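In this view, the complex is presented without one of its protein chains, the others remaining in place.
Now for subunit A:
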Amino acid sequence: MSGHDSKYFSTTKKGEIPELKEELNSQYKDKRKDAVKKVIAAMTVGKDVSSLFTDVVNCMQTENLELKKLVYLYLINYAKSQPDLAILAVNTFVKDSQDPNPLIRALAVRTMGCIRVDKITEYLCDPLQRCLKDDDPYVRKTAAICVAKLYDINAELVEDRGFLEALKDLISDNNPMVVANAVASLAEIQDNSNKPIFEITSHTLSKLLTALNECTEWGQVFILDALSRYKAADAREAENIVERVTPRLQHANCAVVLSAVKMILQQMELITSTDVVRNLCKKMAPPLVTLLSAEPEIQYVALRNINLIVQRRPTILAHEIKVFFCKYNDPIYVKMEKLEIMIKLASDRNIDQVLLEFKEYATEVDVDFVRKAVRAIGRCAIKLERAAERCISVLLELIKIKVNYVVQEAIIVIKDIFRRYPNTYESIIATLCESLDTLDEPEAKASMIWIIGEYAERIDNADELLESFLESFPEEPAQVQLQLLTATVKLFLKKPTEGPQQMIQVVLNNATVETDNPDLRDRAYIYWRLLSTDPEAAKDVVLAEKPVISDDSNQLDPTLLDELLANIATLSSVYHKPPEAFVTRVKTTTQRTDDDEYPEGTEPGYSESPAHVADGAASPPSSSSYVPSAAARQPVPPQSSSPPAAAAVPDLLGDLIGLDNSAIVPVDQPATPAGPPLPILLPASTGQGLQISAQLTRRDGQLFYSILFENNSQTVLDGFMIQFNKNTFGLAAAGPLQVPQIQPGSSAATLLPMVLFQNLSQGPPSSLLQVAIKNNQQPVWYFNDKISLHVLFTEDGRMERASFLETWRSLPDSNEVSKDFPGIVVSSVEATLDQLAASNMFFIARRKHANQDVFYFSAKIPQGIPFLIELTTVIGNPGVKCAVKTPNPDVSALFFESIETLLKA
């Protein structure tokens, strides 16, 4: 029954496009149909056949459904590139939407919704309105999804034309598939809107739960996912819901099972009866295990989710550890995940069995897997005190196999075991020392050196062992050098004899004079001074008792875990990251369509407004001065003595040319809205005529880098690309820079969506943001921008008074930092509060203290780090005292910069 379409891919010698054109206009139906198939074939292999647009659209009016579908497919692909010609198709679309055949009616609405051309969208409303009320359920279910499509193109239109109400009516439709699609559509619209559109009441809930029984498998997923946001009023309601959802656990479709699990787990939080909870756990275990007999890719998704589930409800799979034993032929990604779950489920009861498995895995072929297995043994030792000894004996057996990477990995975990159980297992040190000369990985070496230093008094030849490393000190990686330094100091403090004394001279010399590494140098100087001023104090510091460690690797923070559990089966649960960490889509708001307000190029109104000129590329936008734009349009003399230092960011260029991941992602590109002029970061004089102004902004909960390019050079500039250097908050572009060609004398503005935590830099927090921009005509431009902390404040930073007080108390006093701003005047309380609220600093309370007013605010930056803020001032008089308390006081300096900017504004 197989087709023979491959013939359409063969090309003829004659010019292809003219030939196709001729065939498309043939008088014979069959020939026309074959020609359209050839066009689609050419489109599939990536040839540009958009020039045949008119000819293909001419074939649209046909009785032949197959041909019609092909033409529609062509339209979906090319209408965007030929918006003016797309209007040719409108008539047929509108006619088709009234065809007697429901398949054609549905096809017309479905296709029109996929064509994102304004002219088509205008004509979509009437057919859509009709189709939502069509007699045929197939048409209605298609129209239901079409509303979501339209909302994505033009949200305002959907709201104005009453489509939302029509969609809500479909929830009560008598056809289950229509209901399911309407729910999916509404849930999506709600996701993209800030207004309450689709609120699930207990009435809709029970209606949808009933519809569940009759839906297709996919419809069940839509409904379960939408309902999982429902918060039950009390334990009784939660139990009722759960009772109606549990039958879904028996479904053959893994997506239905996982969505049901998600919903049950959500409701379980409310259920108080331990019997009911225990019973539910018992019911959920078998279906979860069954997911592991699906395709490996689905197993992977299931395992990532099970990892989350066992963190919240360890009892669910406590007796099922055997099902996570790895099969020899499991793909590596399945094995790695199984191993992770085995560690989580390991207990005193099953540890012997688990250790036998780990030992077996440690002899397999895949090096990464073997390493992870060895590390798993160590983690079990740290987790289970009573099994530690058995774990260690397995590790020692593995060391005896003398496979290089196994030995190294074993030594790394044994170091952790020593930290967990100090002064317990030192008898094995001798065995470890035998493998000393085989170590070649920095982490293993560093671990071994740490062990020698820590137990120097019990190792007879500790000085000899360390000395053997000293010869190669300058060549060692930083990690090893640091350990070597500390270990030598420990050795000297424990055995202050002549040998160690000489060693310490050598090491301190190496680590201070002969190194470029500031960390190493600083540590060496501290030791040096300690040793020379007060050796006893040195002992107290260096040989102090260390806190016992615990195994918290791969344990998620409870609030994050909550969020991830609410996202079971989705990408978020697979990445173990909250959705906002990887989703860069912008929320649709109705204002989005108001194109008129946006500045276009160098329109006169814009150039007359004052422009921001930074006094040097590196200075912060907040402290820049205003000059009339006439000056800005002239070449501006560099006011700063040093032009942006290219040498400071050498690796940026490499990344830019090597095209780092982050540079190739297209994202919805909202137009640039009007706002205050942006600070100039690259003046035209430095940029060979190209002037770049930019600033980080926050819009609808989303971070953007707003950039304005002005081309004052004599050449056309195109091919713009952008790259951000590593920075404290890991800011990076979420997509490629989309800037059109810029003609001489014109300009272009863009909003580049940004993501956080992509390329984090090490070291103390800094507001510095180094940017590199290149185009096809000029060298790469580097400039520095400043990250204003308040741009990062999230919309969910509001705290209740009680939780504010609690958080305040829970943080140690050492986390409180304060600063005075003598020059700032708060004249209007309301204006200031509004100003701060606009930047997501939320007002909590106000109190009088003598003649001063004290205000409290809360704010939050991503990853849930709160800021508790206290402002003290006398209204109308200069001088504001600001105190801030946060779990991470390092960033308070950045905070003060921000608050100063905000209060001054």
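Convention: a contact is a pair of C-beta atoms (placed from the backbone, for glycine too) under 8 Å apart; a residue touches a chain by one contact, two chains touch by 3 or more; residues count from 1.
Simple rule for what comes next: contacts and distances are computed from a predicted model.
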Original post:
Out of "MHD domain-containing protein", "Origin recognition complex subunit 3", "Response regulatory domain-containing protein" or "Translation initiation factor eIF2B subunit alpha", what name does the UniProt record list for the absent chain?
Top reply: "MHD domain-containing protein"
Original post:
From the list A:A233, A:I401, A:A430 or A:A837, which touches the chain that is not on show?
Top reply: A:I401
Original post:
Looking at A:L52, A:A155, A:V178 or A:I824, which residue reaches the missing chain?
Top reply: A:V178
**OP:** Tell me which residue among A:G378, A:P677, A:P753 or A:P862 touches the hidden chain in the full complex.
**Re:** A:P753
Subject >> Which residue of A:L157, A:V289, A:L543 or A:L833 touches the chain not shown here >> reply: A:V289
Original post:
Looking at A:I145, A:A538 or A:I707, which makes contact with the chain not pictured?
Top reply: A:I145
Original post:
Mind pulling the subunit A residues that touch the left-out chain?
Top reply: 1-6, 8-9, 37, 40-41, 44-46, 64-66, 69-70, 72-73, 76-77, 102-103, 106, 110, 113-114, 116, 136-139, 141-142, 145-146, 148-149, 152, 175-178, 181, 184, 187-188, 191, 213-214, 216-218, 221-222, 225-226, 246-248, 250-255, 257-259, 286-287, 289-290, 293, 295-298, 300-302, 322-323, 325, 327-329, 331-333, 353, 356-357, 360, 363-365, 401-403, 567, 569-575, 579, 582-585, 661-668, 734-735, 753, 755
